[in-house]
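Sharing a structure here in structure tokens format.
Let's turn to chain A:
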Amino acid sequence: MRLRIENLEVKYGNVRVLKGLNIRVEQGEIVTILGANGAGKSTTLMTVSGLVKPSGGGVYLDDVPLHKLEAHHIVNLGLAQVPEGRRVFGTLTVLENLRLGAYTTVDKALVGRNLGWVFEMFPILNRRSGQLAGTLSGGEQQMLAIGRGLMANPKILLLDEPSLGLAPILVKSIFSTIKAINRSGVTIVLVEQNARLALKLADRGYVLETGRIVLEDKAEALLANPEVQNAYLGGMH
Partner candidate 1 sequence: MAPDKGKVMQLFLEQLTNGLAVGGIYALIALGYTMVYGVLKLINFAHGDLFTIGAYLGLTLLLSLGLTGHIGSAAGILVLILMVMGLVAVIGALLERAAYRPLRTSPRLSAVVSALGASIFFQNAIMLIYGARFRVYPHDLLPVTAISLFGLTIPVMRIVLFGASIVMMTGLYLFVQRTRTGTAIRAAAIDQGAARLMGIDVNRVIMYVFLIGPALGGAAGMMVGLYYGQINFTMGWVYGLKAFTAAILGGIGNIPGAMLGGLLLGVIESLGATYISLAWKDAISFIVLILILIVRPTGILGERVADKV
Partner candidate 2 sequence: MKHGIIVNSLIVVVLLAAPIWLNAYWVDVLNSIGLYAVLALSLNVILGYAGLFHMGHAAFFAIGAYTTAILNTQFGIPVLWLMPLSGIAAGLFALIVARPIIHLRGDYLLIVTIGIVEIVRIALVNNIFGITGGPNGIFGISRPNLLGYVIRTPHDFYYLIFAFTAVTVFLFHRLENSRFGRALNYIREDETAAEGSGIDTAHYKLVAFVLGAFWAGMAGMIFASKMTIVSPQSFTFWESVIMFTIVILGGSGNIRGVLLGAFLIIGLPEVFREFAAARMLVFGAAMVLMMIFRPKGILPPLSRTYKLKTNAG
């Protein structure tokens, strides 16, 4: 399965947020999208998931035009997203949150297997399964959000800033989990501000600046590229 973003343009009112984006993601890859705040990273993921409709260009999963589908159909095709800020359902229990992740899955046995898998990956969620999601700590909520995304049994998982607001030790464990998820055959699209970590994890990366792609390369190459650091900390004078 291959995800293609072609000449994607998105407008919020009169403001052009994405100005002709091209990104492709091959099966089994980890691709990271980097960039400063407001560059359009989250908008890109939201457009792929169908929550934002593009004003031009399109998103294709193999040959299926995702931008013509409703969000709930896109999930059904095997594309799940872990949104920025986690957005767990705070007044629902952990288990209910996870089951909602599998909302489109009819096969009950499969849901059970996925639940087992998620609990294996995040044992803490099993222990807290009856607790309201809003009462979890930030790191636990992030695990829940990822677990909820996995419950959809996705072939492609979009992750939006999974490290946001987490202590470094937790970030590391979340990132190892992402690697493990990828090894189990799930393609990963990772939006991150923690560029170094993201590039160490990813196969390839794109750097976004105000709605355009300014760099695109293999992860190692980007890691060595001083321009990436510039995008975050500014160039040395």
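Throughout what follows, contacts are C-beta pairs under 8 Å (C-beta built on N, C-alpha and C of every residue); 3 or more make two chains touch, one makes a residue touch a chain; residues count from 1.
A quick word on the picks: all candidates are chains of the complex that A comes from, given by their letters.
Just so it is clear, the model here is predicted, and its values are computed rather than measured.
Chain A shares a touch in this complex with candidate 1, selected from 1 or 2.
Of all the residues in chain A, the ones that touch candidate 1 in their complex are 49-51, 70-72, 75-76, 80-81, 83, 87-92, 96, 99-101, 103-104, 148, 152.
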